[in-house]
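What you see is the complex with one protein chain gone and the rest in place.
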Amino acid sequence: MLLDVALLVALSLTLLTALSVVVLSLVWIERKFLGRIQMRMGPMHVGPFGLLQPVADAIKLMAKEDLLSSWVDRVIYWVAPLVVFVPVLMIWVTIPVARDLVIRNLDLGLFYIIAFSVLSIVGLVAAGWASSNKYAVLGGFRAAAQLVSYEIPLILAVLGVAMLAQSMNLVQVVNEQNVWVYALIQPLGLVIFFIAGLAELGRTPFDIHPAESEVVGGPFVEYSGAHWSVFFLAEYINTFAIAALTVLLYFGGWLFPGLPGDVPIISLAVFLAKTYLVILVIFWIRGTYPRLRIDQLMSLGWKVLVPLAFVNILMTGAYLFYGWPAWVLSLLSVAVLAATVWGLSKAMRTAPRPEVTVRIYNPTSEAGHAG
Amino acid sequence: MVDVSVESQSEGQLDTVQMLVNMGPQHPSTHGVFRMVLMVDGERIVDVEPHIGYLHRGSEKLCEGEIYAQIVTLFDRLDYISNLNNEMAFCRAVEKLMSLEVPERAEYVRVILCELNRVASHLLFFGTFGIDAGAMTPIMYAFRDREKIQSMFEAVTGARMMHNYIRIGGVKNDVPDDFRQRMTALIGELRQGIDEADRLLSFGEIFLARSKGIGVIAPERAIAYGASGPTLRASGVPMDVRKDAPYSIYDRFDFGIPIGEKGDSWDRFYVRVEEMRQSLSIIEQALRDMPEGPTITPTRLVLRPPQGEVYVRGENPRGEIGVYLVSNGADRPYRVKVRPPSFCNLMAIRELLLNTYVADAVVILGSLDIVLGEVDR
Partner (left out) sequence: MVERHRPGHTTPQAAVALDEKGQALERLLPDVLARFNPELGAAVDLVTATVNPSDVAEACLTLRDSPECRFDYLTCLCVVDYEEHLQVVYHLYSTTHKHMMVLKANVSPEQAVVPTVTSVWVGADWFERESHDLFGVTFDGHPNLAPLLLYEGFEGYPGRRNFEMPEYAEW
């Protein structure tokens, strides 16, 4: 009994340390990678290749004064970061990083993860409300609307995977992918999951609740120092979690053709490599796209992703019921995806592309040639 | 906690409350110290009250106490993104009042630098507009090229921002010896850079969704508001002082004026992108034709223009600048009035923002491309 508790504590501490290291690495990668995208060097001066920059950032954040506006609702204000942080940490209890490297391999792992990740919304809204700042309120409600809406396509996409694997146990889900990864069988599910995941994270192009240029940081606007860094930590751990789930659910987790799936160290390396690749894609998107507007985001969620997720489930159900070969489902998925993209582009545009409404007017040369 | 109780409007079942949001003077997307008091119903803006004047330095009054040569520096500080265009407007006013001839070479240097300044200004707009829409990379592309222009300015004028280079009667000094080849290289790099930045931002699906059809202003309304420059041209009015009343040597160049057709934020954005290309073509033509010769008509340091009043118009990157100069024959102007383009463009903000979303407010304000230094003067 005592040994169990001690083990659990030790494991939790290991997890926390590992995640902190992961967050530091993510911060460094993000700054370096975004820097490269933007033709900059990124951090250069703290340590070799700026490797110690995240550490310096962390020290700065911890040393910063924790400002407190006199109007805030103190209890909620102090509790909100924890409400965001704890669920984010809790889901890692059941995320396996290799076949045997998992704290508790729950049979309802997926269910558990979804149940916990929804809790963070409360923290964001509470932070927005308690900050007693109108931008924070706007940001908090944006967060509520956005996260609640995108929870649904996310869950429905995950359901498709659970149907394929006939299990909610993540280790089981990965083991089922030893022939074909689900990204190939169910590309539609992957796209839905990834988009909804980005929205859950509040990352570009869905960074609507912390939108710097609109609501100046949203729910976090009044936070500073250590409390702000708790939100920051939660955001990055969450990013890592979504990337890890993408890898586990759709890219075969720690499995790689030709490599043994039962040697922990190799498994871990494969898993991390895949996860960091997904993370790079997330950062790449961040460096490329502008931000959607809240109503566009909502209509994308409710009018496109939710119906698509149902179509995905229906197709998966039919596939399982009639026992089709796997390529039928992937073909169907790709077809639905293509049809959606085509339909969306028809719906969003009124004229054929490129819609250049600007022309060059030159009264001296012949009457205005097209630009 | 948050004081949202402004006016409770119960519509049937749900009791909604409108909230007063004070956007600015310290807000990342108000481009300076501009303040809008927004009344929002959720995310929708139902009322706007713009407030300016946070940067009012009394420039026009200050001009009355300086001799003419000193005023050029004050004009640098009006629209601090396009200093050379401002200097040129003031110098032209004095020259017109005194019927002072400007040497041919000086005119060419002025036009080249003013057009270069226009490109620099629009590049800044390009970057900040991307930021307003939530894209963080375009500004890096824009600033890469803007930096080269600034270095060019530094080589010619000795300063990166407050040049004080265009003087009454010409320009301060001749351009460096290798000016022509450096400019040719620079134009090539700028062309490439603008194309690159254009490909990155202008036709992205999300960017189009964020700016197409947002903040539409009809041509008649734009004219009634006195809007000018790209803001007016985006509505389809081909009004450009360089064409309508060619000043300096603008009538010698072949260039077009980009006009939009919808008058929305995207048109205002893309008109500027196209304008950069046109400006580069003007610079190329000017470089080709630039004659040798003196660069300034010698004048007394303390000028005493004849008694009278003069109004000159010039095309700034942001629109039409006007300088109304009243002289009573003394060594200081009797009255200087600047007609700032951003001031008039900004006046339309209330009409543009009503019934849009908070997120659109940022994009629309960004698309007007204001500089508070000249709005408040």
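A few points about this structure:
When the chains are written out, they are named A and B in that same order, and each has its own residue count from 1.
Just so we're on the same page, a contact is a pair of C-beta atoms (placed from the backbone, for glycine too) under 8 Å apart; a residue touches a chain by one contact, two chains touch by 3 or more.
Quantities reported herein were computed from a predicted structural model and do not represent experimental measurements.
Taking the full assembly into account, the omitted chain touches B.
Although one chain is not drawn, the whole complex shows that of B:M19, B:M239 or B:V371 it is B:M239 that touches it.
Shown as candidates are B:A69, B:L97 or B:I296; the residue that touches the absent chain is B:L97.
For the options B:H27, B:R210, B:R242 or B:R339, the residue in contact with the chain missing from this view is B:R339.
Touching the omitted chain from chain B are residues 52-53, 56, 58, 60-61, 64-65, 96-99, 221, 223-227, 237, 239, 244-245, 304-311, 313, 320, 322, 324, 326-332, 334-335, 337, 339, 343-344, 346-347, 376-377.
One rule holds for everything that comes next: only the chains that are shown with their structure count from here on.
Of all residues in chain B, only 1-2, 4, 19-22, 27-29, 40, 42-43, 130-137, 140-141, 144, 200-201, 203-210, 212, 234, 238, 243, 254-262, 266-267, 270-271, 274, 278, 357-360, 362 touch chain A in the complex they form.
Note for the complex: chain A touches chain B at residues 34, 37-40, 71-73, 129-130, 132-135, 137-138, 141-142, 204-205, 207-208, 211-216, 286-296, 345, 348-349, 353-365, 368-369, 371.
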